[in-house]
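One protein chain omitted, others in place.
Chain nomenclature is as follows: A, B and C, assigned in order of appearance, with residue numbering initiated at 1 for each chain independently.
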Amino acid sequence: MTSTTTVMNSPLTGKSSASPPSFDGARSDSYLTHDRGLASWIFTLDHKRIGIMYLIGVMTAFLVGGVFALLIRTELFFPGRTLMDAQTYNQLFTLHGAIMVFLVIIPGIPAILGNFVLPMQLGAKDVAFPRLNLASFHLWVLGALFLVLSMVLSAADTGWTFYTPYSTTTSTAVIPATFGAFILGFSSIFTGLNFIVSIHKLRPPGMGWYRMPLFLWSLYATAIIQVLATPVLGITLLLLIAERLFQIGIFDPALGGDPVLYEHFFWFYSHPAVYIMIVPAFGVISEIIPAFSRKRIFGYKFIALSSLAIAVLGFFVWGHHMFTSGQSVLAGTLFSALTFLIAIPTAIKVFNWIATMYKGRIHLDTPMLYALAFLWVFTIGGLTGIFLGTMSIDVHLHDTYFVVAHFHYVMMGGSITAFLGGLHYWWPKMFGRTYDEKLARIATGVVFVGLNLTFFPQFILGARGMPRRYYDYLPEFTHLHQLSSVGAFILGAGFVMTAVYLIASLRRPINAAANPWGASTLEWTLPSPPPYYNFHEAPVVTAGPYDGYEDLIYVENLQGYVPRPKDGAEGGSGVPPEKRAEIANTSKPPGVREPGVNADGDQSDSATETQKPGEEA
Amino acid sequence: MSQTIVTPIGANAESEHLDAIHQENPHLAHHYDTPRHQYEAGKLGIWIFLVTEILFFAGLFCAYTIYRTERPEVFNWGHQFLDWRLGGLNTIILLTSSLTAAWAVRCAQIGYRRALIVNIVATIALAFGFLGIKYVEYSHKFHEGLLPGHHFAPSEEAWEIESFRAKHPHAADLAEALEAYQASREKAEKSGKAHHDAKAVEGQIAPVVPSRLRELLRNPEATQPLVDIGAIRNPEVEPQEGLLRPKYAHVFFSIYFFMTGLHGIHVIAGIIVWIWLLRRTIAGHFGPKFFGPIDFGALYWHLVDLIWIFLFPLLYLVS
Amino acid sequence: MITYLLLADALPKSPQSSTFWLPKAGSLSAGQFDWLYDFLAILSIVSVVGVAVAMLYLVVKYRARSRVANEIADKTPDHNTTLELTWSIIPLFIVMAIFVWGFKGYLDLRTPPKDALEVNVTGQKWNWSFTYSNGMSDNALHVPVNTPVRLLLTSVDVIHSLYIPAFRIKMDAVPGRYTEMWFQSTEAGEYSIFCAEYCGAGHSRMLSRVVVHEPGGYENWLSEQQKKMNSLPLPELGAQLYQKQGCKTCHSIDGSRLVGPSWKGLFGRKETMSDGTVIDVDANYIRESIAEPQKRIVMGFAPAMPTYQGKLTDRELTALIEYIKTLK
Partner (left out) sequence: MTNSAERQVMSAATDQHQIVSDDHGYSHTISTRLMVAVYAALVVLTVTTVAVARVELGHPWNFVAAMVIASLKGGLVVAFFMHLVWDRKFNLLLFLTAILFLILFLGLSLNDRSEYQPSIDAFESAQTAASTP
């Protein structure tokens, strides 16, 4: 896969770079090595570098959040005091919740994988507003610092939901934590805004809405939620801070406020937020399963539109968090009925993924293993959601460990598993290096076992009436808690293993192929790691995102796929002559892009045919 | 073949043309093809940002609506202290600044640089005017102690505050008559005689202010400094029974200050944007080929005006 | 919609199930609940196993030998609208049926019968107190068996949530308003009560119990408590109230300082108030502080005490004062 570039004035560095040498040269001049020095990373406008910086930041936060989780599980190993007193325990589970939700899983897939892959899948050079993208990352760092400030002062002990009047009357540092979440809200809005404009305006010629990869559909749906829901979180947290500072009496009942109104404000954001967490995971799985089954996705339209359906319906259901909070019966009925509507698009996705695997050629590499793990774990998570959506059942199960198990199955089992699958899938593209496949498969198994061992006992605990956020519990629940704590440590071990072999892979030589998995979306037409400008011109798209599997053949020494050479036609450019004419006069397809040279060409003779003369303007 | 295919015929001319466009338009970012493409992307971007602003204020409008429907007496009492004349003047000022903003966009599109500068300066001046009037209103409220939360200690008896007196001119003299009536009633009860002739007086004005508040109002430092005393509930905030004020009257001023304050912050942000645009206009960046930022700055400004258009009747007019 | 309602009624009523999943059922609504829970559990297990088997079967059957073999997947249609519509509509019906069953159960839970026995419940930072019809209050909930009981909940500081797993019911106690819940216990015995809404350091020790009396047992418990209240010497009654009314969570009797001042040696002592005036602690100051705690607070203490106005009878007030006198 060659990529020859022409002279162009690179706006990033302001100086025009001479025409870099061809194939291997392009790879040495990748986005990682294009600029040197810390400043070139901190003030970069390149979406790929921003994606990598998000990866480092989010993974550090994930480590901190994970350590807190292990501390909580150790405390709960024995009834009564094991490690810490009640106040510290409350602060720990609040921080575990706040860090995991606001710092890790909401930015998670969109900010890391989305930032890295979206422009490349669009055949674009960058997202629509690169500076806004950088501002989003800096706001993430600022928000994280505020959470650290809250930790340093005296960590908030209100739970990540900050329910009033507890949050307005406790003496712990609630304001830094809420202000941190407020800033992280803007970081999320900017990412969403960027993705919507990019998908609308930067699509290459020929890529209509139904020729877009499903990962972009899911990022589009997520961006809609981020843009429409996060502002309400902003105003809620501002009101909470004002309530603490000036006793404005909106949420504090002693001053005429209404705590249930706070719950409405909070959950109006927080339920769509759980779809911000899971919809990108659907997108990643919709990319992995067809690529590793070597077969076109089944029911593309249904999957694409079901992402949108989930995004829109997500705004009508927030009341199912409040069935036992004093919410009226009428509102409860409305919310419960609408909650069940969301189960349908989710079920469609699962059935379509399984139908994709039917009669495919399935390769069980690590990304596919994570996808299969996702299918099992997410189905359990989704179905237990139906328990909690049923009003009479929720009365018993609300605020018990059943809820804790449900959302960990969906977030931990859903988002984080899909994130790891996506990370392994795009790792060669990100760093140009492959990871140790055997170790990766073992780690996937360990994570899968740890996950189920940690959270399945919690379903039983919850059903038997163990309330959540309990520092101490009745002796009858002991052995289930111990089972769960052991599972938590296995899960932690799985993540440590993953981190070790992934970081170790960074020291390997840059020898990853441009298309190691034989996928047919645009980012795989670029070398690994890709040049800083991605495509010189937008590639012309003539087929769906999952149509090209039979035209790619695996080259052993390259460890990757290349287009199948057509003998005799046009020097093996892979397109029969009659097709070429038909393409040339396509009216300029939507996406408002100029048809232009596609730097991609057949490996054998591309150097001569598309080499640009040096004196290009 | 994978999703992409190779060169359509005659592509070389296209890519030369592409680079030519980039040479002509210095402000055209490398990942856009034409100025129109960059402009439309920017327009879509600013509209999405305006959507987030609308939803940001949605929270406040929701809090307003809920407290208005459930505690109308608080709003009826509270809004008497807002001077609709100042609010009206502010609305006119913001509408004019919207006009000058729209005019600025027109001048940028046509390329009249001097007129563009005049319009931007006018918009900034009007914005400062708006903030000036806001300052007058706020200082008036600070002076009278009509502040949110535990600072809520009206510094004069309810009916002596001039804006209240402006609405109820007869209130003051009624107050003395009522106090005299109360005193005579107590004397009468002591001596066992019934008292029935003063129903009209009592009906118009609420019962007398208890002595405890009178002594609280006397000391000037009733308004404590703004400090995070989340942990310690201040007794003064406990609503005073039997006062002319309804219970939880301070909630009105909480909503008033939060809404107009947040709107004021957006006006200040708007001023900063306009000053930045003014600097770039003077530097000669904007012309018929590149006027995006002016258009988007004006769109944001129109939204700030739009929010005030709804704030004005909701807070100042509705009785 | 009507068809579902008829359908729901026609289904068999649930057997008494104390299955692997759920605690022993102790109330009328628990029976209804267990049946729907078991139905959902079976439905979920069947679905999950179905998905897992389908997934594993496909993986095993269509596993590619190796990448070098370059196998091509066979041509299959990439969408089949009828199939996709069917597996959208069928789950829709199932899910709507579940909604209707859940809604009917919820409606029963939220409409207490008219003649129910009324008990007031007050949630407070870290204990529950139940006030009965004769004004007497206790830390445990005593109810007669087989009679509907209506609980009127409120909280004095933050949101708590009264949760009785054996009866499968839960309702938040929200400060600033009343919320209600009801149940009808079917079996005498003791069931545990938890607080289900996070309320601070003592959230996990805010436990209590429901004592379901045999028929007739409730009435004599009530009268016997009443007699005990009247006959008990004042200091002993005061000591009991100190435990039951939650005074012990904030006032110690061994001199150590908690949220509030310690009662040891309190009576007759000189105390400086927050506004600097010095008073000596006599019966009226204690009586006034119990009714209106915010009025005069000792220097250096937070005004965090809720009012007990109307909660304690006059005899109980004097009993508390007598008890404080004994604490030298």
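The criterion applied here is as follows: contacts are C-beta pairs under 8 Å (C-beta built on N, C-alpha and C of every residue); 3 or more make two chains touch, one makes a residue touch a chain.
Source: prediction; values computed, not measured.
Colleague: For the chain that does not appear here, which of the shown chains does it touch in the whole complex?
Modeller: A, B, C
Colleague: Specify the residue from the set B:136, B:282 or B:317 that touches the hidden chain.
Modeller: Missing-chain contact among the listed residues: B:317.
Colleague: From the list C:88, C:131, C:154 or C:313, pick the residue that touches the absent chain.
Modeller: Touches the omitted chain: C:154.
Colleague: Touching the absent chain in the whole complex: find that residue among C:32, C:161, C:179 or C:208.
Modeller: Looking across C:32, C:161, C:179 or C:208, the contact with the absent chain belongs to C:179.
Colleague: Which residue numbers on chain A touch the omitted chain?
Modeller: On the side of chain A, residues 200, 208-209, 228, 232, 258, 260-261, 264-265, 268, 315-316, 319, 326-331, 334, 587-592 touch the unshown chain.
Colleague: Even though one chain is hidden, which residues of chain B still touch it in the full complex?
Modeller: Those residues of chain B that touch the unshown chain are 17, 21, 34-37, 39-40, 43-44, 47-48, 50-51, 54-55, 58-59, 61-62, 65-66, 69-70, 84, 88, 91-92, 95-96, 98-99, 101-103, 105-106, 109-110, 241, 247, 287-289, 291, 295, 298-299, 302-303, 305-306, 309-310, 312-314, 317-319.
Colleague: Need a quick check: the contact residues on chain C for the chain that isn't drawn.
Modeller: Residue positions of chain C that touch the missing chain: 154, 176-180, 307, 309-310.
FYI, only the chains that are shown with their structure count from here on.
Colleague: Roughly how far is chain A from chain B, centre to centre by C-alpha average, rounded to an integer in Å?
Modeller: The mean C-alpha positions of chain A and chain B differ by 37 Å.
Colleague: How many angstrom lie between the centres of chain B and chain C, each centre taken as the mean Cα position?
Modeller: Taking the mean C-alpha position of each chain, the two centres sit 42 Å apart.
Colleague: For chain B, which residues are shared contacts with two or more other chains?
Modeller: Counting only residues that touch two or more other chains, chain B contributes 231, 233.
Colleague: So in the complex, the part of chain A that touches chain C is made up of which residues?
Modeller: Residues of chain A touching chain C: 85-87, 90, 157-159, 163, 165-166, 169-170, 253-254, 257-260, 293-302, 323-326, 329, 332-333, 336-337, 340, 343-344, 347-348, 350-352, 354-355, 357-364, 372, 375-376, 379-380, 383-384, 386-387, 389-396, 398-400, 460, 463-465, 467-474, 518, 549-550, 553-554, 556.
Colleague: Mind listing the chain A positions that touch chain B in their complex?
Modeller: 6, 8-12, 119, 123-126, 128-130, 132, 168-171, 174-175, 189, 192-194, 196-197, 200-202, 211, 227-232, 234-236, 238-239, 242, 244-250, 254-258, 261, 265, 515, 520-522, 524-525, 533, 536-537, 539-545, 547-548, 551-552, 563, 573-575, 579-580, 583-584, 592-598, 600-602, 610, 612, 616-617
Colleague: Please give the residue numbers of chain B that touch chain A in the complex, ascending.
Modeller: Going through chain B, the ones touching chain A are 1-12, 14-20, 22-23, 29-31, 33-34, 37, 40-41, 44-45, 48-49, 51-53, 55-60, 62-63, 66-67, 71, 147-151, 226, 228, 230-231, 233-234, 237, 239, 247-248, 250-251, 254-255, 257-258, 262.
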